[in-house]
Each structure stands twice: as structure tokens, then as C-alpha cells.
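Every protein chain but one is kept in place in this view of the complex.
Per-chain numbering from 1; labels A, B and C assigned in written order.
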């Protein structure tokens, strides 16, 4: 085991960038954040205060040029994910890129191609997309049980990402560049679907319907606030997806994998913690208010394992190609959602 | 309140007929079962032993002719539901008919027409299809909360009927006449969908996909053992359905109605009773093994309320037309399941 | 199986009397309520309206004299339970007596003695105290699992009866004659304790402490609104009891039987029905508001099984002696609660 620490640079110090910076800097013993870059002045101020000893750049290229890095975490806005990842790959750096690589499939695929080419020169280089649920202890136990075969082959996959209702209008703006609810919300369910049903499994058909119930402004961007989909795979497997931006109680991310001789459920009884209140309203519990409250530990594990695979030259926990495939499926669902057509492959 | 008891005849003493007979005879104080008919000798023997004082006929027509009836419960095989209901309607008797009226929509609709005609002569006559979940206390509380409007308008309806895996081959035979998994299993979810989203709400599109994972013989009858569907309604409402004949632990019938400001869930934590076992396997509970274990009380309430509406001349709890509509939707889903096509209305 | 119906008289038409009358009359196919008696005029009016065909008496003795009875259900005020039971026993009638037989142990024991004597003349006579939880399906499954031995020998018994907070002052009045919280509330837990740990098991010591938190007036009657107790048995078994009249959300009756190789829990996740609400307060369920909402079916089963044991001359489901023992333990706990002393046997 290498005792050297991985020298990490963080691209972007927005909501996720801050979290990655803290996770790599404070909770990942084998990593040191040595630099961070962001064009945003208030983000740089946050970095100066909260990342002591870390060099803060206003320009990503300058960071790549000057900082003594081994790995880059791309946590900037989606629009520059691919470009920043490509530059880091060319430098031979390890890359952990926030999902999605790009909402343009050709661009996303070009990152995979660049990585494959780069591997010929630098076979120890690691590039991975951050699908955090794959690092969650519950999903991992679920996956292990399916792999064990104790429950028989998986047949039906059902999963949902349902966000807390946000009445601030944030989502309406956000929808303009997010790629749509299936690319933005369901991407994690799609990634899990590939993980549980097989990353190389071919899709026969898919189809989606949706509504704008509480954010009517979404329609103008071809988006919806609630949508449901079915996906049909070769080999006798089907999946049902649900995504929502209208949950009153909190974040409700649940998954069921129904197999021939049993099923595994993850998070079907959503709860924030171990507290239950009994009062005149009955017995109640609170829910996580957002995905990070649910998956905080998974992100720390992601940082830990990405660091380990870089230092120890072990395979990345997630294949980069499957991350592109997830976006491709999300986009096809979004097209079906808008057109109303069922899509056959 | 009438103190006279409703004189009831039971058509069919199979699994459901036996239950109706006992419920009306022993648990419905305002009803007397006075006659029962069945062509099956062993069923007649059961009646002779378990229904003391009840006249048992081998022929339905003879029972209608000779017994002094006010109401008929049609619980025979699906193929004769409509015919028997029609004959009882013509006699002016109240009718509680097991679902479905018929798997042929035109035949089902002819029962509605006959009832409407008969009402002109006998305006106090009651004809109702037995959708038992509408009598379940939990579904009723859920419906009341939606009606109250406390949670806002319902937007997404999700419901499943998932049966215990039966490896005896029963389902393969049964599928030949059942009308298919959406007509047989999901019919209750469809009925609830109409109840919760509006019985007159128009459908824009529907679509289903499915597989035969554990009962390959089903494919020959155009049926599946697991299927998922989406339904899109006018007015910004969508529904997702799941039906299965492959549950390892028991019957899992669950429903979620997701509204603008909250949601109501029914039976999301399925359990047979109040017992929990902790042992070396962890903490576990058992599940109902079949729908009657879950809905036994609902059937007793159904008998009670059907009797009350007949005696007190109050409106039947369920509209007959909506029961035909449920079958029509089930059949459309089954067609989509087999053809793979999305159906637009 | 006898096809004759058991002719039942109901003594008392208060809250429990009404329920027994309806259960025996409408839900117990093998029983007919033929008479009822109550000194209360409004209760008689209720009977006249709700028990058609049942002769209503104002005097218990007159009912015993004139009505053609086979069995009596004693559901009057506790103070006359024993006296009425004794008179019915002398007449040779079967008796189902509401708990407790008496809060005076000698009086209670005299009923057992009278029954034993009467049995010599009328060996088919059945006398039983109505400990309803023994008829609850969940407690029965729990008991069966303990009897099976699959979890090893029971070691620790924990049980609680916790009533909804009633701010009307009812309990303060009621406490004057109820025998105290351990005789009134915990009597069911004590009965279950005997059932699960052994009806003949000797007690080594017991002890209780309590407070008056919300009903200060209780102290004047030597009572408390919350109390906890420990009981130590011969043979290495212990029990912890909790009783309360201060639950904000509803009735919370729970039991745990912890054995050497596992445990059985009954009702640890208290809920009224299968509904869950998700809204801005989180996820919540309602609780039963009183014991009858929780144990309604158990009372119907009690009526059914008492009737069956009378008609079929099978052993009564509960031994009368154990019902006296339960009261004796309740009283000892109440003495410890007031005196503060631990009591050794």
C-alpha cells in the first residue's frame, strides 16, 4: 500500500465542489487537496477560508498548468465537465468527474475515447464518473445479494428519484440546461438499473409519460415535474422508473430488485435518522431533505475508493462506458417523454 | 331502518362463493342466505354441511325460479357472470356480481344496459360489481383524505397487485380464460385508479411491457407473469401499474397516491399481523399469503353494505359503469402488453 | 357439531355490554342473544332499538328467572361481576364474565370454588373470564412460536398497556373503584405474562414505582397515571411492566417475549391501519385511539370460541383460576406502588 498521499485538484467550488473538497481534504486520509479552481469569486473566498494550505486558482487551465497534481475532481457546471475532463486526461491525471460527462452523447463518448487512447500511454490512469449510489452501503449489500444468486435472477427493476418540492422556481431555470428530468434525476436510477441488470444488456424498447403539476414553467423547456417510464430489455427483464420534483416530505429515493425467488428493497421506509415522534398527530418520522442527507457517507466512500484505486492501481469501481450509456438512456427517455412515442431499438 | 332480513341466493360455491355464503349468512345480521346453487357436487356437499337451513340447487335457473329471493350474489366462474347477472336483473333481484362482469366488453356493457332498463320498472333495484378494495378501511381513509383536498390534487397514482409465487402450474391453465394478467390481477388497481383519479377521467394513452420469468407456459396464452404499465390521463394525471405472479414472500398489494402537497400510501409495509420475530436471521415479519388474508374484513364490509343499500334503498357504493370501464382499460393494457404498441385514445 | 344455537343473556348494556351483545347477536352464527338486563334506562332504550327480538329486563335476577337461557355474559360494573357470575353458576348456566371477577381476591376465589362445586353436578358447564388478548391472532401466533420451542425458553417478558391521554377527568373518578392502574390497565399484561411464562410459575418478588404526572387527582385514591414494575419468578424468569394513562398519540399496547435464541414482539410498531401520510411534517401513521380499535376482532373471536366450547363441550380457552391469579398479582403490584416496598413471596 502506497503511503504517499494523492495530490488532488478540485475544479469548481459550488455545492458539490465544496463537498468533494472537504471529503478529499478532511475525510480521505490518503489524499491531499493541493489546489482548487473556480471562476466564481465568492467560491474562491470560501476556499481561502475553508481549505487552508490549498492554492486557489480562478482559471482551470492555470491550475492544470501550475499545480503539482496527480488527480482532478471535476465538480464544475455540467456544461464544462467534458472539456475539463479531457484536458486532465491529456495531462495524464486521474479524473473523478461529476455526472453526467455531458448531456451530448457524442461529447460524452469522446471522453471515453480519449481515456482509452490515453491508457495506452499511461496504463495506470483512472477516469471515473461519480455515480455516488454505487458507493452506498445499502446498495452494495443489495448488489452483493443479487450477485450471490441466492434470490435467483433479477426480473423486474423499479427505482425512483423523488426530490423535495422546491417552490422557489429554481428548477424552472435549472431545467433549461439540465438535460431534462430523466437525465438529471433518473440518471442514478438508470445507472443502478445497468449495474443490477447488466451493463451490456440491450434495450428493446422504452417509453415515458409525464406531467407538469407544480412547476408549469418546465413545459417551455420540454421538461416535466413528474414522470414515469418503462424500459424493456433483451433477455426477459423490465424496469419501471419514477422521477419527481414534488415530494412534500423530503427526498424519497427507493429501489426494488425483484428476482425469481425473492427481492431486495433499498430504502422503502425512508427516514432521516432513528427518531420517531409520537404526539397528537400520530407517530411520525422525518425524511432526508435532499440527496446529500441520504448519501453523505457514499460520497465519502467514493472519495476514499477513488483515491485508493489511483494510488494502488486497481480498477476503477465504475466503468466509464456505462456512465455514457446511462446518459444515452436518460436522453432517449426524455425524447419519449416529450414526443409521447415509444422508442424501439 | 328495515328490520326484515334480505333473502340472498348464492350462485357458485367455489372459493369465493363459499366465502360470500359464510359472510352473508353468519356475519351479516341483516341478511339470510336462503338458497345456493352450483353444478359441482362437492360444492353442494359443502353447502349441505356448512349452510344449515339453506336450500342447495344444482341449477342456477331453478334457484331463481323456486327460491324466495330478494338478492343474488354471483360468485360462479367468470364465463357465466354476465349471463347469471342478466337473469337475476330480469327477475328484479338485487345483484352483487363478482368481478369482472365479463371479459368481453360488449357483454359487460349489456349488463349495464339491462340494469338501466330494469331500473325504470324497479327503481329500488341495486346491481353492483364486487370490487372489494373499495370496502377496505385503509383505502377508504386514503380516499377520504384525497377528497378532503388536504394534500392537494392527485397527480401520480401508483399501484400494484403482486401474488405469491405458485409453482403448481395453476396460473398457466387459469390464464387461458382469465383475460390476462391486467384483467385478472390489475383490475383492482385499475378500479382504484378510477376511484382516486376520477371515474369519468379520459385516458390519453396507455402502454405495457412484460415478461414470463417463472411461468413460461403463460406466453402461449398471450399472458405474462410480470408486467408494468403506464397510463396517461387528460388533465395532467399519470399512473404506473405493476402486476406479478412471482412474489416469494406473499401477497404485496400496495398503492401510492401522490398529490401536489403530500401523498397517501396504503400498505407499503406489508405485514400479515402484529408479530415480529428476531432471531439469527435478523428481524422479520410474515406477509399475507393471498388477497383474502389481506382483504377478509373488506369482503365482510362489502356484504354488510350491499345488504344495507338493498334494504334501505340507498345508492350502491360502486357504480356499475365504472366496473365495465375498469375491464375495458385492463383489456387495452393487455393488448399493449402483447403487441408492444403504445395505444393512444 | 351441534346445530342448535346457544341462548345467551347479556348482563349490562354499558360500553362493553353493547359490544358483547352485538358480537354474540350479529357476528356469532351459533349464538342467539335472547335476553339482556340493565338497571339503566338509557341502556334499555338502546337495547330495544338495537337488539330486535331480544327481551330486555331491568333486573338481572328477573332475567335469570324468566328468560330461557343457556349462557350469561356478565358485562356489568365490576362491583357486581362476582355476584352475578355466582348466581348464573348456581343456575347451571355457562358464564363469560368480563375481567376482573372481583377486585377482592377472596370474592374472586369464591367464584372459582363455586364453579368447581357446580362442575360436579354439571360437568359440561363452562365459566371463563374474558381476557380478550388471548383471542388476538398476533398474540396467538406469538404464543405458538414460544410453545414450539423454536426460540428456546422465554427469559424476559416485557409488556405495556398505555392508554390515550384523557383530559376529561374521567380517570380520576374511575380510579376510586377500579382497583388501581395495575388491576385496571396491567391486568391484561399480567394475564399474558402468566400465559407466556407459565400459569403455575411462582413469583419470588415484585415491586413497582409510579407518578401522577397529568392526573394529580389520582393520588387521593392511591393511584398513579404512569407506573413501572418488575416481577421476578422462580426458575430464572423476569418481567417488566409499564402502564400509562398519558399517551398522546393513542393506545400503545406492546409485548416482547425474549427467549434464549430469539424473541417475539407483538405490536411494536403500533398503527391503526395500513395508511401512511407523507406531507410537510414527514411520514406519519395514526394509532388506535382505544383498546377496542386494536382488539375488536379478538372480542369477536372470544364470543365465537366461548359459544363453541359451550355447545361442543370442549375446555374453556382460559382457566378461571389463572384469572384470579392475575388479579392477585395486580393487587400486589398496586400495594408496592403505594407503599414503595418491594414484596417478597
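Everything that follows uses one rule, which is that a residue touches a chain if its C-beta (ideal position, glycine included) is under 8 Å from a C-beta of that chain, and two chains touch if they have at least 3 such contacts.
Predicted, not measured: the structure shown is a model, and the values here were computed from it.
Touch with the chain that is not drawn comes from one residue among A:95, A:108 or A:264, which is A:264. Although one chain is not drawn, the whole complex shows that of A:80, A:219, A:277 or A:328 it is A:277 that touches it. Residue-level contact of chain A with the missing chain is found at 3, 25-27, 29, 52, 137-138, 141-142, 145, 151, 261-269, 273-280.
Touching residues on chain C toward the chain that is not drawn are 151, 153, 155-156, 158, 165, 205, 207-214, 226-230, 232, 236-240, 242, 244, 246-249, 258, 260-263, 268-269, 340-342, 344.
Taking the complete complex into account, residues 247-250, 252, 270-271, 278-287 of chain B touch the chain not shown.
Convention: only the chains that are shown with their structure count from here on.
Of all chains, the one whose CA centroid is most distant from that of chain C is A. In this assembly, the C-alpha centroid of chain A lies 43 Å from the C-alpha centroid of chain B. Centre-to-centre separation of chain A and chain C, using mean CA positions: 57 Å.
In chain C, the residues that touch at least two other chains are 278-280.
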